[in-house]
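The complex is shown incomplete by one protein chain, all other protein chains being positioned as in the whole.
Moving on, here comes subunit A:
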Amino acid sequence: MEEVDKILIHALKQVGTEVSEETGSVRQFSSELIVEAVVRCVRVIDPGLGGALPTSLPPGMSARFRVGMSLAQACQDIGYKGEIGYQTFLYSNEPEIRSLLMFLVEKLPRESAEASDQPQGKSAVLQRAIAAAIRAQLSVPWLPPNCRLPLHSQTQSPGALHSFHVQPLSLAHCSPGKKPLKEVKDYHRDILPPVTAQPSHHASVVASILEQHTAELSAAQEWDSEWNSQGLLSRLKPQEYRSRKLTRLRKRIEEQLRSAALPSPESASGGPRPNGDLSELLQAFRGSAPSDHILTKGSHFTHTQKFTFTKTEPSTSIPFVHQSDSDVQLRQQEEQLSLQEQQLCSEVDQLTADMKHMTVTHAQVLDKLKQRELGNSEKEEKMQVKKKTIDLLPDSDDNLQKLKALVEASAKRVVHLASQWEKHRAPLIDEHRRLKEICSRQDLESSQKLSEIKSVHDKICVSTEEAKKKEETYKQLVTELENLPQDASRSAYTQRILEIVSNIKKQKEEITKILSDTKDLQKEINSLTGKLDRTFAVTDELVFKDAKKDESVRKSYKYLAALHENCNQLIQTIEYTGTILREIRDLEEQIETENGSKTVANLERILSDYKAIRQENSALAAKVREG
């Protein structure tokens, strides 16, 4: 029982019951302690049920009775099957309490089950650590600034917080495959200050480092994922893929810029040419670029803007200021000038429109010219053919013959050439087919290899993830192991259990031994009684036969009968004493159990409690009467 009690007390301590060090067994539990232990267990098992129960017994007797009743009800609600009532708590007896406490401790939710429900992984551990830290900080009461100890200043004073400001840092990276220039090395060695000295405020050091690190990390990750998803499929080298993406982006930017630039007045007056590429366009946008004609046009635009602004300002200020003659003249002049300027502007616009028109008509005229030229050359050819035929006309027969011969020769040549062509063509076509086959085979192979690469890549990803997960779980388990309370070690429990099991085995063996012994004894007794019966019957017969003849034998026969009877009586009495001894032992056990359940003390307590209740009742009645 000692072992069981120790385990029970340990479990109760974990629930939060204050069990003093001296109490080593359930026998020493007082009623108050029992009530507290049971209520705390019930609260852990079912917070809704246990929340209403008080942890200590009230002073009044009737109130105690009620608490006992509600506790018994709660235990039955949880599922306790044994006999339970208010008397269990108020007038405790050891075995009942032990069985009740064992039931409750078994019902307690296991920590291990809880842990397995929680999400795994490094982030989970981190989150739990954060939650623990926040809980600890929340449990610290808020203090006014004057009362703060240095311990609180970290979490409670706002002065320790810095806002997150990032400044660019310069780090000495060693990019692989590229040897750094001598100047770069010198700079890194002699002049570059350490990272902690680079930002202007000391507070932004951590922020800057974190930011730089995340930026690099996310860039690397993004590239990795893009390369795996799209880059591998494009069957290009990384550099080629990058350059292709760059050109694509350039094209897009160029389109965007052009479409944005078209409606602006700059390009209406003949801005960047429509067929230039991005760099040209950028040149056009770069203010300090040496491409002068665009620069002047931009400045022209700003000039007109300036003019319109300066023009409106004086006109609004006219009515308020007294004007001298010269001012008036100046104003007139200005107006004239602005009028002239406007005229000029409109002229320029007109001229540009004219220019456009002209260029269009010019292009049209050029087209027409080309067409005409083409027609001319055709006509010239026709004319030459006709001229030749006219030349040939006078000697027609001869020429006809010649022509026929020529035609035949050329037909022959054509046939010859065709046969030659066929000769050349057949191997070429074969070659072509062969190459095509090789090509398609290579294509197939390459796609197979690509898919293999992809699958290998996926496998790598999966296995790295698995490795990571396993590492995380390992770390988590290690931290959990470290966090586990050291006082109740699992191995000790298992050892004890094993010891108990071996003890039980030994006892079982002994019991079987004793059982076989008793069986043997029984057998021996049976055989002996049988033997006795038989020998008695035989002797009885022999002696009875002789008894008729001889007087002394008759006497001995009488003795024999008496002996037999006496022996039977003896055996009977021995059996009787055995049963009586057994009964005595039973009764002694009963007495012990009754003693264990503190009946006398409990009866006395019941009596005193009964008296107390009666007193309370009489006091209440007196109050009622007074009231």
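By our rule, a contact is a pair of C-beta atoms (placed from the backbone, for glycine too) under 8 Å apart; a residue touches a chain by one contact, two chains touch by 3 or more; residues count from 1.
Note that contacts and distances are computed from a predicted model.
Of "Chromosome disjunction protein 3", "COMM domain-containing protein 8", "Glutamyl-tRNA(Gln) amidotransferase subunit B, mitochondrial" or "Autophagy protein 5", only "COMM domain-containing protein 8" is the UniProt protein name of the chain excluded from the display.
Considering the whole complex, the residue from A:S123, A:S170, A:S243 or A:S419 that touches the absent chain is A:S170. In the complete complex, the hidden chain is touched by one of A:Y187, A:W227, A:Y241 or A:F544, namely A:Y187.
With the whole complex as reference, residues 163-168, 170, 181, 183-184, 186-187, 191, 198-200, 288 of subunit A touch the missing chain.
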